[in-house]
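Before I ask anything, here is the structure I am working with.
Removed from the display is one protein chain of the complex; every other protein chain stays in position.
Here is chain A:
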Amino acid sequence: MTLPLFIEQTLNGVQFGVMLFLMAAGLTLIFGVMGLINLAHGALYMVGAFAAAATAAATGSFILALAASVVFAAFAGVLVETLIIRRLYGRDHLDQVLATFALVLIFAEGTRWVFGSFPLFLDKPDWLSGTVMLPFGIEYSLYRLAIILVGLVVAAGLFWLIGRTRVGMQIRAGENDREMIAALGVNISRLYTLVFALGAGLAGFAGALIGAIQSVQVGMGDSVLILAFVVIVIGGIGSIKGAFVGALLVGLTDTLGRQLLPMFFALFMEPAAATSTGASLASMAIYLLMAAVLILRPKGLFGGA
């Protein structure tokens, strides 16, 4: 493989990883602070993408579409949290899994009801189309580069929010001891709603950004949700830093695996067999990575003790 192709695929892997981080950050915060396993997180990703596609179709503005994705997903998050999720905090994981699975069914069918079964299309704006020249003579998609930059900025903002602000301090305190911060006069139920809305907004934002590369359709959140689970299992549940490292690992393993494994098998197999064996193995690569991490560190790379 030539160097430019390798760098291009690495960038694709980073772009995928950054998007996974936006999903995984919300999941890991919600689990860390509220102890809730939220299968409906992928549904919020889908809500963001649909809100963006509908807004872009109505106004023609991509920026407005992105704003709408965050607002609608966060709003859906607040709605779901206050109506249903709030009753689940004290319950065991089984109840949480079932109730949020029920929400997945309701969101998916509800979206199908409103928008129909056909995928919607969200076009990237003209000013982000085309390619840019990078060093070493690499031509790379401007939009994907923008996604990487935006994702990194959001990640930095999130680290700042959690690590340096008053709200972040309360969130971290909530992870450690929720009774204590309630006793200190923090409105814990408002904090929970806020964290849930933050996670939902991030998921919706990711959905809108990816929706412009892929099609916007019902069920688009499912595979991303499960990948985000893999990410936080690898990184350690509850750790934002772990989610970031895990997301990049998963993004790079998946993208480079799809590129490199077929080439590797082509060294000693027939081309057709090499392509199919490589593709099948590449689809399993991230789960093998997860299994390997679990054998070495059952609590994930950055998980507590």
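Note that a residue touches a chain if its C-beta (ideal position, glycine included) is under 8 Å from a C-beta of that chain, and two chains touch if they have at least 3 such contacts; residues count from 1.
As a convention for this text, contacts and distances are computed from a predicted model.
Q: According to its UniProt entry, is the unseen chain "Phosphoribosylformylglycinamidine synthase subunit PurQ", "Leucine/isoleucine/valine transporter permease subunit", "Sulfur compound chelating protein SoxZ" or "Peptide/nickel transport system ATP-binding protein"?
A: Record says "Leucine/isoleucine/valine transporter permease subunit".
Q: Among A:Leu3, A:Val153, A:Met180 or A:Ile226, single out the residue that touches the unshown chain.
A: Within the whole complex, the residue contacting the unshown chain is A:Ile226.
Q: For the chain left off this view, which of A:Leu5, A:Leu98 or A:Val132 is in contact with it?
A: Within the whole complex, the residue contacting the unshown chain is A:Leu98.
Q: Which positions on chain A touch the chain that was left off?
A: Output for chain A: 31, 37, 84, 87, 93-95, 97-99, 101-106, 108-110, 112-113, 222, 226, 229-230, 232-233, 237, 276, 279-280, 282-284, 287, 290-291, 294-295, 298-300.
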